[in-house]
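A single protein chain has been removed from this complex, and every other one stays in its place.
Up next, chain A:
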């Protein structure tokens, strides 16, 4: 488990000081994947560099399994670094060493005997699916392959936490997928706690259990992805879920009149598949979908619909859905309220 407690870091440049991190706290439970997202300049890189122990925060603590690592120095700091495997931003492989040689680097730092080193390197290259590239030099690997070698290297010294700083930037969607698959395997097969700092929402969508949103050095949202998506006003929710206000289905002249219009967020296979039709038939209301759609967060299907209900028992139908864990937000019927 890794906890970040009240981290602050201020940079001073020509008499103006900028708070890159302003009282940032995070908690990533054992064996889970947490995505830290934010626009550029939000403090993501600074946070990543602090957690990688490359920079000291002004105040605050970074604890791995309870021990604060911020104040360590010398050999204790070097030993602590092996508890956090880091996939740095950008190309970070030694260009004069093979893939295997790169993965072996942390093991050399940890003075692991050569025989053990070889078998561990083979294991890791297998984990990232690059066993056949062991003796290939980085310049002859693709961007995605290089990034997977970097993940293997970060995992070599058996860290309890894996920190990936923008692991998918500059990769195409298919390659991004291969890198995320490897991070996912690190969690499921090695039980590593994964912290991914990224601007790429696809990362959160694919592998994150938890998410933290950074804005101007502050954490403005933090929690389980599946909880946040159903919270009204959540930035994560509005980013990850389908849009519901497509103009085409809301034209005032469409002639449709509804007794109730509501936004419904459905989480999970059962809810997404059956809740709306069942509500419609059970209460004898006419239910039409005005907007929204279906998506997938990790393995969980999630839907967000704007629905219009017509019929005497519309209110009861909505109430029934809420009782079954659907997240319902009433919307004004008029078109003016669409953006609300």
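To be clear about the criterion, a contact is a pair of C-beta atoms (placed from the backbone, for glycine too) under 8 Å apart; a residue touches a chain by one contact, two chains touch by 3 or more; residues count from 1.
Note that contacts and distances are computed from a predicted model.
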In UniProt, the chain not displayed here, chosen among "Chemotaxis protein CheW", "D-methionine transport system permease protein", "Heme exporter protein C" or "PTS fructose transporter subunit IIABC", goes by "D-methionine transport system permease protein"
Can you work out which residue in A:79, A:202 or A:322 touches the chain that's missing from view? A:79
Contact with the hidden chain, among A:108, A:126 or A:243, goes to A:108
One chain is left out of this view; which of A:52, A:100, A:128 or A:260 touches it in the full complex? A:52
Can you work out which residue in A:6, A:71, A:96 or A:281 touches the chain that's missing from view? A:96
Chain A residues touching the omitted chain (full complex): 52-54, 78-82, 84-86, 88-97, 105-106, 108-110, 137, 139-140, 150, 153-154, 156-157
